[in-house]
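Could you have a look at this structure, given as structure tokens, before my questions?
Removed from the display is one protein chain of the complex; every other protein chain stays in position.
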């Protein structure tokens, strides 16, 4: 993990985020803190051009509109053609027909290197129905089975987030237990993780390992931030979390001992 | 008030926010802190589906576009049909013809359980002209008269915010003096209150009482946050305010004694 985080910071990859309107600011600040460089272009007129300039493309359907969907597909196709990694976060995909169909339209035209979501979202993608509440999963089901099926079906790396995170390429499955409950009280915590995974994918290495490094580092940063003095809730957690995303893995680890 | 806040926290209602782009992140974080679950869907393709899944719908016209207006009407109609509470925040309704007419189009098709605004906005809705500056009121006029007229005219609960907040169902009028001047230095403070009122409306009880509880609690949280050490302005106030929104009414009250 250490090496992957170092590479990101050395290369400062430009990450094109086609993401939801709720989290744009937080995702941009989180990427900057982590050592990447965010860019966001949601117009179909230039989403593909920006994708070609970038080192990674994140597609997050959290506040999808038809216009943004077109831009996402243009950007994703351009990234696929140029060999630039693409991460899809199917936020609320099970919640409405519009989102379910939009996801299908995207994956028919864009190959994702990683699909990241919670248990309810990923389960829905492979026909397993779990209870959901809005865009949030209720319970985690059989995470390893779900992640494995998503990885095989979409020929991708599946990242299933929850109390325990599961990362799978369909053959190998890794689990991660870093993290902190305050993350679930911060809007866009999952969305920013999608951006951080995209940043990690942009450097050399195996996708499974890079996705796992992102998830592990992210959870460590959350735990470190939550342990800082003065943190009494989600509001005081947020500034510390952005600071933690700038830190070396070693620093986070020592701070948690 | 205590009981209403407890119920929200026990039920974690899903609140669908069709709100302005400036405050989406703050509103989502504020709802999470308060114990509700935010969702935002502004596409006409799925705004109604999300409304049906939700426990309350907030409509805030602060950065209205024609496309969002259609989504708001779809979501509001679906909520009315399903008996889900609807709150309308007519931000800047007096500022432009587009907003004035948009509000009319909404209330012709959607019945609001609460209309929340400042004195200038609410006065405009019932033909009383007050001086306004952009989206902000200048002075508060005769708040009780204005709130009462709005409540009667729209058969709703009127929440008029200001130094003193006025909550009226047209017969009974309650006033609230909790709050803090720093709230007026934070963008979206009024908008998030609209979301918090929507969360409170989603639990059992009388609408007048629930709206009043939201307003009173919100002001107490602001005063508590402002009293924390290290708060020297709007920037340091914000993290403390989100933390305060997680707290028990009793804790806030004791902290203010």
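Note that the chains take the letters A and B in the order they are written out, and that residue 1 is the start of every chain.
The criterion applied here is as follows: a residue touches a chain if its C-beta (ideal position, glycine included) is under 8 Å from a C-beta of that chain, and two chains touch if they have at least 3 such contacts.
Worth saying up front: this structure is predicted, and the values here are computed from it rather than measured.
S.K.: Which one touches the absent chain: A:4, A:33 or A:167?
M.R.: That would be A:33, which touches the missing chain.
S.K.: So which of A:25, A:175 or A:207 would be touching the chain we can't see?
M.R.: A:25
S.K.: Per the definition of touch given earlier, which of B:7, B:77 or B:99 contacts the omitted chain?
M.R.: B:99
S.K.: Would you mind spotting which of A:42, A:60, A:80 or A:168 touches the chain that isn't drawn?
M.R.: The single option touching the absent chain is A:42.
S.K.: Under the stated touch rule, tell me which residues of subunit A contact the chain that is not displayed.
M.R.: Residue positions of subunit A that touch the missing chain: 12, 14, 21, 24-25, 28-29, 32-33, 37-43, 45-46, 49-50, 53-54, 67, 230, 238-247.
S.K.: State which residues belonging to subunit B touch the missing partner chain.
M.R.: Interface residues of subunit B facing the absent chain: 20-26, 62-66, 92, 95-99, 133-136, 185-188, 230, 232-236, 238-239.
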